[in-house]
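My structure is below; once you've seen it, I'll send some questions.
Only one protein chain is missing; all other protein chains are in place.
Moving on, here comes chain A:
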Amino acid sequence: MSTDRRPMILMTPAMLWLFGLMVVPCVLILVLAFFRRGVYGGIEYTVTLENLALVFDPLYFKIFLKSAGIAGLSAAIACVLGYAAAYAIAAMPRRHQSMLLFFAVLPFWSNYLVRTYAWIVLLNREGLIVNLARWLGFEGELPSMLYSEQAVIIGLVYNYLPFVILSCYAPLSRLNPDISEASRDLGASGWTTFRRVTLPMTVPGIATGFVFVFVLSIGNFVTPALLGGGQFQMIGNLVYAQFLTANDWPFGAALSMVLIAVMLGLLMLQAVVAERASGRKGAQNG
């Protein structure tokens, strides 16, 4: 029976790693969120719900909603662009597909900060995009695109697009071509086939991509800081500030906790979507 233990042994290092870097911090946050901030920073060990209540204070909750809005919009845009790209790649001859995927994911292998700084160069008042518009004959005063909500969304979409391409490509490439042909054969047009067969069967890839971009975007603090230029705060910046400048760890922890709860909820939703589309779950009868 010793062979039965082998998987356990193989899993142990990864489990320890996850435990040390995921579970422990999460538990710490969970605990911290219910203590009071000390008068001079630090932590006072009296249990309180104040921090959690503060998260839902309109002042902060507005930031929460705004972040969710930006993350949601970024995720939606990334899904549309990413799905279209993945669809095009999956429609190519097999031998070209891995090459195209490689190029789609290529930016990923360079540094996040470098890529974000590159957008500063592109978007600023004398940047490439403004100059290009001038060169094309666009007259008049052009606003800087930098340091705006749009710049943040552009940055987030750009950064996370490869994830979405990969997550959408997976189910698209696995689709049996017979199935869309069967739909055509039964009288459906190309568009109807896409809407009623291809899309529903590949929705799990979109859901995965959406949740991924949303979760990474809502907690992101680098892109809002660099491309948003401190014009506004996202929840990630707020958490960052609580821990590193305001020195209010319990409130930072409370904010993080709510954030984690939102993410977990989304991940669960995504799992349900995947399950449904696979046809494994559904009404059963007899």
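Assume a residue touches a chain if its C-beta (ideal position, glycine included) is under 8 Å from a C-beta of that chain, and two chains touch if they have at least 3 such contacts; residues count from 1.
Definition applied: contacts and distances are computed from a predicted model.
From the names "Spermidine/putrescine import ATP-binding protein PotA", "Carbon monoxide dehydrogenase large subunit apoprotein", "Nitrate ABC transporter permease" or "4-hydroxybenzoyl-CoA reductase subunit alpha", which one matches the UniProt record for the unseen chain?
"Spermidine/putrescine import ATP-binding protein PotA"
Would you mind spotting which of A:Leu54, A:Ala170 or A:Ala188 touches the chain that isn't drawn?
Among A:Leu54, A:Ala170 or A:Ala188, only A:Ala188 touches the chain that is not shown.
Can you name the residues of chain A that touch the chain not displayed here?
Contacting residues on chain A, toward the hidden partner: 176, 178-179, 181-189, 192, 196-197, 200-201, 276-280, 282-286.
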